[in-house]
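Left out: one protein chain. Kept in place: all the others.
A, B and C are the chain letters, set down in written order, and residue numbers restart from 1 in every chain.
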Amino acid sequence: MGVSIVPTLKVLKPAARFVVVATVGIVAGYFANAAFFPGTRPEQPIAFSHRIHAGDNEIPCLYCHVQARRSISAGVPSVNKCMGCHLEVAANRPQVRLLANYWENREPISWVKVHDLPDFVHFTHKRHVAAGIECQTCHGPVETMEVVSREAPMKMGLCLDCHRKNEVQHGIDCWTCHK
Amino acid sequence: MANVDRREFLRLVGAGGVGAGAGFMLAESIKHPVEYLIPYPVPPEEFSPGIATWYNSVCGMCPAGCGISVRTREGRAKKIEGNPLHPVNQGRLCALGQAGLQVLYNPDRLTGPMIQNGERGDDAFVKATWEDGLSRTAERLAAARRDGIYVLSQGVRGHLANLFELFMGELGSDRLLHYDFAHPHPLYAANKRFFGEHQLPYYDIRNTRYLLSFGADYLTNWLSPVHHSLGFGHSRQGNDSSSNDGVRGRFVQIEPRMSISGAAADEWIPARPGTEGFLALGIAHHIVADGRYAGDDASLWRTALAGWSSGRVAGLTGVSEGTISRLAREFARAEPGLAIGGGAAGNHTNGVDTLVAVNALNYLVGNIGKAGGVVFNPDPVTGGSAIDRQANYRTMQNLIENARDGNIDVLIVNNTNPAFTLPRASGFREALAAIPTIVSLSSFMDETTLMADVLLPSHTYLEAWGDDMPQPGVGFPVGAISQPVVAPLYNSRSTGDIILGLVGKLGFNEAIPWTSMEDFLKDGWREIYERGSREPGDFDSFWRDVLVSGVWGENARRGGSVVIAPGVIEGMAVSAPRFSGESGEYPFILHAYLSTAMYDGRGANLPWMQELPDPMTSIVYGTWVEMNPATANEMGLADGDLVRVTSEKGSIEAPVVLFPAIMPDVVAMPIGQGHDALGRYARNRGANPIEILAPETESASGNLATSATRVALVATGRRAAPVKTGGESRQLGRGIVQSTGSRSAPAGHSAKLNSIPIIVESAVVESA
Amino acid sequence: MSILDRFVSGWREFRKDGYYEEFDYAWTMTIDLDRCTGCGACVTACQAENNIPIVGESAIDKGREMQWIRIERYWEGEYPNAKLNFIPMLCQQCDAAPCETVCPVTATYHNQDGLNAQVYNRCIGTRSCAVYCPYTVRYFNFTDHHWDAPLEQQLNPDVTVREKGVMEKCTFCVQRIRQAKDHAKDDGRRRVRDGEVQPACVQSCPSEAMIFGDRKDASSRVSKSMNDERAYRVLGELNTRPSVIYLKKVDADAD
Partner (left out) sequence: MQTEEQQLQFTDIHNDVVRSLVVTGRGYYITLGCAIFVLLTCFFFPWFYQLYYGIGAAGMNSPTVWGTYLASFIFWIGLSHSGTLLSCVLHITNSQWRKAMYRSAEAMTLFSLMVAAMMVMVHLGRPWFIHWSVPYPNQMELWPNFRSPLLFDVMAITTYLTGSSIFIYMGSIPDFAAVRDRTTGWRHHLYTLLSLGWRGTDTEWHRLGWAYTFLAVLIIPLAVSVHSIVSWDFAMSIVPGLHQTIFAPYFVVGAIYSGTAGIVTVMFVLRKYMNFEQYITKLHFDNLGKLLLVLSLLWSYINILELFTGWYSGTSTEYEQLKYKLFGYYAPLYWEMILFCGVAPLLLISNKFRTSFVPMLVLSIAINIGMYTERFLIIATTLSRQYLPESWRVYVPSLVELSIIVGSVAMFVTLFLLFVKIFPSVSIYEVKETMKIPKKKGMPEWQATH
């Protein structure tokens, strides 16, 4: 009489294999997706290079993203702001020409949002800039990026860790950040 | 992976593949959608993303003319609040005013000029250009007979009114009518008759100690509700030793059906509909008889009022003698006491008589021109003449007859909706059919616009330039600028610009040189600035200040004592009210009142207003008939039974609502619903009591006597319980709403009533 | 400090006696029933400020209306002596809130401003808070709501739009409080000034029946008015210790 369960296990082995392989497949497929559609590193209407502007030419972040100092949203510079420099500077580069087109037809540029927080989160740049937090803390070394990509996960844990580390007043109260 | 044969291998590959696919799709399905950042090409200088910008303007939802400040974010209007600087509403705003946002962002707005292409009324319009629409209109106007041109506008004031005047002047027609359903014609007439003043005085509820209101629902839609509410609140609890010696104002409401003001009052007195005037005279009689009036014309009064002994009045009104004498005593003693009249009381066939009698009360207690009394306003800074343009029912009938006789070639309708607010019996809709050309400037496809040939949709008041001089004023001249708070949503134009456009087309430019309403307004205000203006600095800074504060005023109050018109005392009498329909056949008097949320129906297309529960019954979406429970019981009617309300002139259906505070022989219905146009939220909802009103007119002012219709109720046997938010409406002794005997209850009273005494920490804790 | 230790200490702090008295602010509202006319301005103000959806006729018929502040009406007596009393009913922001104890995921809790917070994105929709609330002022999103274009352009960006399956309620317009604190910080002030922040309902009230403020500041208007001898709490016997305090209606004709 087969009392021992070993032979049974032998019988079940192929089935087990099957399951394992399928699971591995699912996981692989899930991450493959991210590779196919780089949601964290989207293509922009104009191939704007932060490396050139913020890195090589050392233009401070707040020069273009003025709003960050006084508003909840950092904002992107308006087209006329870009043209302020680019009427002269590098006016004949293809990408700048692209920009010039937008300007001539007074057409807004629809940049793809890279750092996007959920609707139920209240994040104010103002307070963080005022607190002297480096932009790079959350946005990563943008000045080195040819194309901006989301470096930090921008998940709740990130905020909480920082708030705890700096002992922000009521920094871990839900209603400080959730609306 | 030992001993994997080929078949097994394939199986495994399949498994892996399918798994991968599943994982891929899973990731795809839970992915966050892509969002975009779209900056202005050239941002306006006051704009910055993430920071709210406030614009001060004027509310256009009702004729009160409150000041508003509108909060905008990223160029979109987010919230309307009262303008704290505006003397009328002092930062407060009613529900309807706040719903103005849904006028602006209403999904059913007309998006551009259109031309009627098919039978009138069957909503067959084709898009057109402004050029086309304007020139088409101009042609018709040019071709029309001078006196065949009618302009029918909502009540407009200030410079827009002036522009209309200029325009009509150039057209050579004086057929300019302002039509508002709720315009208080009888009140104007009464003031004219009694004081010789054709205006609305400022009723100082704030400082009064005793308010005697004859049918005026001053807290929701009579004249200037927000201002009255402010006054009410202050008179109730705002009084400290500095003002009114800390006396709590007492409010008495006399009306057949309890309104909001009735509920707020200390005493609600049902008097037979139409007899409010008698009651006023009865009280006056008492005051004079008791010798509480010591004017030199006392004897005149005594003789004039001799016939109105409280005994007789009690018989006429159904109010007990005791009550009458008590009211008289209290009212005369109050100092200052204030009597106001309007609403249903003014809308009987004897409305003006009634209101004159009410004025008499004010005169007899000598509160004219005093704080807490009746204060007359100086004439508005500009556009005051517009009041004389207000069309009453007779004028409208006149228009209708002209239309029937083919004397009207072109009718321009501006944001007013007579097809809805005139009784069916008036035959307005039929008359419209007889008018060859109708041009509508309305922003919405309302019942009247549906009959138009050319639609030139105007901006909502939140997109347009304009100004307003509130009436009733607050005792001194006030002007408020209404400025665009958002860029126009659609291809519409401000009313002023449309007129100016026509001006251009008709070649009136030398007389009316302006090309835009903004310029016209600015020049107009330059005049205001120049008429001995006290502001320092040049006009531009003045203009900027006005735009920022949104309101302007000057300290020029009316001086001198008010004399009453000669012969008015002798002629002091109130005629008996007339009702259409035999009391045998039509046992009930129909009390149609303006709905709190929808005013005269203009709010019906605003979802917020549809969902704002009616304060008295908590009903949303729909019309209902309020009945005295006892009466309903006799007729075997229960709450929610659908009844047919029939007058001599027609009938409508609505569910019965048992209403504890309404006279047995009166049924009440709210006005506002029952549209057959005006967009998805308003259409085919409820019934419109105006439809079945008999065309009885107030004898003196010629206004439609909306309370002079008798109706019969017939059960249809069907049930249609109105949708309401409230459940059981009795407290069952749970002490939810608590009341206390007098203003000064013994100390520690609250502690006894609550298990937890209410403690206040003394020190402010600084958060580390 | 390990997660567990932190958790334990946090737990202890949370449970310690008098937790609910030691606020930075104690936001409080008084409503004077003698002034309230029941006009409903506050209701609309709230709907505009807090992105409260239009639920539609059928939903209201089912009893699923959404009004963070509602006007309740209670009749007294019969004709001709009938009286109607209005009372605005909103989340009472109880200091000892029954709803807070029952939520299994702490989606509703008491924050250091004395506010009864509702965290929409944490809510899993057990609806038990609504059951435990004696004032029935918690409203549940029975479905997703949509705004007919372009009505959605009016939505307030400072307030999130709640999805189906989430409980929501009055927040004392926390977004305004947040902003006021922000301004205070900008001006280098420690605290928000009295009257600097007003919820939409208070701001709009035409008869000035409502007062809002910080009861820790003894000089604030709200402190004064809540010490009025007419002050009482609805269902005070339940000992939920609301931060909304009503002032009794005055019945001049009563003894």
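The definition used in the following text is that a residue touches a chain if its C-beta (ideal position, glycine included) is under 8 Å from a C-beta of that chain, and two chains touch if they have at least 3 such contacts.
Just so it is clear, the model here is predicted, and its values are computed rather than measured.
Participant: Under the stated touch rule, tell me which residues of subunit B contact the chain that is not displayed.
Facilitator: Subunit B touches the missing chain through residues 618, 726-734, 736.
Participant: Could you list which residues of subunit C touch the chain missing from the display?
Facilitator: Subunit C touches the chain not shown through residues 3-4, 6-7, 10-11, 59, 62-65, 70, 72-74, 89, 98, 101-106, 109, 122-128, 130-132, 134-136, 138-144, 164-167, 235, 238.
Participant: Which subunit A residues touch the hidden chain?
Facilitator: 1-5, 7-8, 11-12, 156-157, 160-161
Criterion: only the chains that are shown with their structure count from here on.
Participant: Based on the touch definition given at the start, go ahead and assign the chain network to line, ring, star, complete or other.
Facilitator: Graph shape here is complete: every pair of chains touches.
Participant: Could you put a whole-Å number on the gap between the CA centroids of subunit B and subunit C?
Facilitator: 30
Participant: Give the residues of subunit C that touch two or more other chains, as numbers and ranges in rising order.
Facilitator: 24 - these are the residues of subunit C that touch more than one other chain.
Participant: Which positions in subunit A are in touch with at least two other chains?
Facilitator: Residues of subunit A never touch two or more of the other chains.
Participant: Looking at the complex, which residues from subunit B come into contact with subunit C?
Facilitator: Subunit B reaches subunit C through residues 73-74, 76-82, 89, 91-95, 98-99, 101-102, 104-107, 219-220, 225-226, 229-230, 232-234, 236-238, 248, 250, 258, 260-261, 263-264, 266-268, 270, 489, 596-597, 607-613, 615-616, 618, 620-622, 628-630, 660-664, 680, 723-726, 729-731, 734, 736-750, 753-756, 758, 760-767.
Participant: Which bits of subunit A are touching subunit B when the two form their complex?
Facilitator: Residue list for subunit A touching subunit B: 14, 17-18, 21-34, 36-37, 39, 42, 67, 70-73, 75-80, 102-103, 106-113, 116, 169.
Participant: Write out the stretch or stretches of subunit B touching subunit A in their complex.
Facilitator: 1, 4, 8, 11-12, 15-28, 31-32, 34-43, 48-51, 767-768
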